[in-house]
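All protein chains of the complex are present and in place, except for one that has been dropped.
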Amino acid sequence: MQKMSSAATTAETTNDALHAVRSYPGFLLWGLGQATNGGLGFYVWMFMLTAISLVGANAWANQVADGMIVTNMTDHVSWGLYIANFTFCVGLAAGGVMMVIPAYLYDDEEMHKVVIVGEVVAIAAIVMCTLSVLVDLGRPDRFWHLIPVIGRVNWPVSMLTWDVIVLNGYLLINLHIVGYLLYMRYLGRKPNPAWYVPFVFLSIIWAISIHTVTAFLYCGLGGRPFWNTALLAPRFLASAFVSGPAFIILVMRILRMTTGYAAPPGPARTLIQIIRVAMSINLIMLASELFTLFYTGGAHAASARYLFFGSHGHYGLVPWIWTAIACNLVGTALFFMPEALERGRVRIAACVLCIVGIWIEKGMGLIIPGFIPSTLHEIVEYSPSLTEWKVTAGIWAFGILLLTVFLKLIATVFTAEMIAGSALPASD
Amino acid sequence: MIADNNTADQQQNGGKGEPLLPILDQPSTRRTALKVAGAALGLAAFGKAFSPLMVIPENVSVDEFLQQHYKELTDEDKKKVFARLEAETREDYGADVTISDPRPIPGVRFGYGINVSKCNGNGKCMEACNKENNHHRGVDQSYIRVLEMSKGSMDMEQGSTTYDHTVPQEDKFYMPVQCQQCDNPPCVSACPIEATWQEDDGIVVVDYNWCIGCRYCEAACPYHARRFNWELPEIPADEVNPEQGYLSNRIRPQGVMEKCHFCLHRTREGRAPACQEACPTGARVFGDLNDPDSDINYVLKNKRVFVLKEELGTKPNFFYFFDS
Partner (left out) sequence: MRPDASSDSNSADQPGHEPAATANSIQERPEFPVEIRKPSGPPRVSTGLSDPHGNDVTVACSTCHMTRQPDHQNKAVRDLDEFHGGMAFSHGSVSCLSCHNSNDYDSLKLADGSRIEFTDVMTLCAQCHGPQLKDYKHGAHGGMRGYWDLTRGSQIKNNCIDCHNPHSPQFPKMQPTFKPRDRFLEQPRTEH
């Protein structure tokens, strides 16, 4: 309920603005309250996630104290599970754009209602990305060196600086959009398109850029022939547009099961159509890579040989990659079945299989083989240590925790709207 | 809705009577009490989980934390930094050291040559590097790796660094690999914070107090030249080399990158690098590429010379040659 102190329009707008600013702390604290309200199942879920997050945090703290010797990374395989996870999470974040495009570029009304789910998945995923990189730093206490002006940034030459910019930018854009929409709903006001629609369009381009820049991190390195392919950025985008929407479908399913907030069937179908196309492109690109590597052969296929078939008596990654390929193929087949377009187990299985397959393929199946054989052609194998698993589990738990909090807020706000029977609460 | 009521209240009261914590404004119920208990427990667990991080304020002084990039340090700053580092070395390692900061000799550009016909893989260069550069004794680290290669092939896949037999073997030749001090270094392009750069005499250096340990440079280097400090280096006090350079062989902190620096604390004073002096076969040639009469220029003019991975365009200043 808003009261106008005077009839003048300008005073009204000023009042609105002042009211908005003054109410903000209230909004945040309301959010905190909502985030800690729920049934027993909710509390158990949040407790578990918090516990796992703290286990991961503690493992990381020990890593900072004792040094990264507690991981299984070596001078030969100097990036491992953390960066593998980072690569996958960037894909997840970029996947949200596959909801934004139909909603805003194609005016898909039904998608419009659920696009916010994609945006909060993007926020949680970006936070996971940032954490994954933070835990990989040898000197996290020197994090401020990365900040422009007070640090010293090797921009535009270093791809990592671009990555820092685009990831943080994407986080801010999505935080702004989601925050603004939620806040307007909280205040009971109609969101002003001028305040968020430009950012939405920006986020479309930005989402493409975050994964392209991440791919450029790897594919620009001439010393790593396994990565040094022009196809890496397109492959990243294609797999992101599978893993992201698949994850969102799973999230919407869980949302329906826990809050009763049921999205209309259209958006999921749209996402699955997108997944069908993106996955097909991904598989074609994979075939193209495999042909170019194995038909030509020679030294630049050494990493691929190790990955797919083992090399010089080392077979560590062979089961991983074939599992990933099996998951991707079966998942794709399931997605192409007509049953996938309806709610049901086929759809869920397909989503899970594709997410697992892409996680392995992009993570262990891309990052690790880039280092094996080493640049001096030594084969040093890698499998993550317990500390690395704990930290990664902690990062995922924290990301899912954040996601749960955001979804809770969204569900509360939008369910209230739906109960009231209109998109807007009665005003004045 | 509770939310709307609150905003209405704030509007009417003009901000007065605004509850500080809406959570606590709820009627005291078991739920609220549980929430408070949960929050307290959570905070305690949070503190306990992160407690190992307390090692940072113990080991990293405020001065070290705030230290600027090497290129932005004035001479005054450098004196303070070196004095601090020397004091820390005395405290942590029990050794008295002097840290110097020799600047490139004007007009000099270093080049290094390895005579592949002469190298017999004995590894004394690796040992000298380990001793000269205060390497971590835990793994007997060295910036050099010597590859035992099969004759008739330059394919490193058939090479080995872990050979342990009398050298030279009849059917093998030997190639030591260390930082090539490239003129187009992929590691320098990769570093997000310019913690590594190429100096005027061609040496690619690392500011160990600026590096954040992201290891992007290690991924970028095609020559396996860079090493990471996975743990705190251990060196007994009597094995510490006390003549140290800020950008070269001072004892590195945990969590930062390091690499061969052509012993710049020696070479910028005109001395030979440790690996060259240690080589018993005389396979190593070092000198000034800008001096037409230097040893390295003699090699480049008169021998058959190649560089590693030339197709990558890194433009190394490290050359391999054969006796004619």
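Here the chain labels run A and B in written order, and each chain numbers its own residues starting at 1.
We take it that a residue touches a chain if its C-beta (ideal position, glycine included) is under 8 Å from a C-beta of that chain, and two chains touch if they have at least 3 such contacts.
In this text the structure is predicted, and so the values were computed from the model without any measurement.
Undergrad: Thinking of the whole complex, not just what is shown, which of B:Glu64, B:Glu239 or B:Asp295 touches the missing chain?
TA: Selected residue, touching the omitted chain: B:Asp295.
Undergrad: Among B:Asn120, B:Asn133, B:Thr196 or B:Gln244, exactly one should touch the missing chain; which is it?
TA: With B:Asn120, B:Asn133, B:Thr196 or B:Gln244 as choices, the missing chain is touched by B:Asn120.
Undergrad: What chain B residues would touch the chain not displayed?
TA: 105, 107-109, 113, 115, 118, 120-124, 126-127, 130, 139-142, 145, 162-164, 166-168, 230, 267, 269-272, 276-277, 279-295, 298-299, 302-303, 323-324
The rule we apply is simple: only the chains that are shown with their structure count from here on.
Undergrad: Measuring from the mean C-alpha position of chain A to the mean C-alpha position of chain B, what distance in angstrom results?
TA: 32
Undergrad: So in the complex, the part of chain B that touches chain A is made up of which residues?
TA: 1-4, 6-8, 10-12, 15, 18, 21-23, 26, 31, 35, 38, 42, 45-46, 48-53, 55-56, 60, 65, 69, 72, 145, 147, 155-157, 159, 161, 177, 186, 189-195, 210-216, 218-224, 226-232, 253-257, 309, 312-314
Undergrad: Along chain A, where are the residues that touch chain B in the complex?
TA: My answer: residues 1-3, 19, 22-23, 26, 29-30, 32-33, 36-37, 50-51, 54-55, 57-58, 61-62, 64-69, 73-76, 78-79, 133, 136-143, 145-146, 151-154, 157-161, 164, 186-188, 217, 221-224, 299, 302, 370-371, 373-378, 416, 425.
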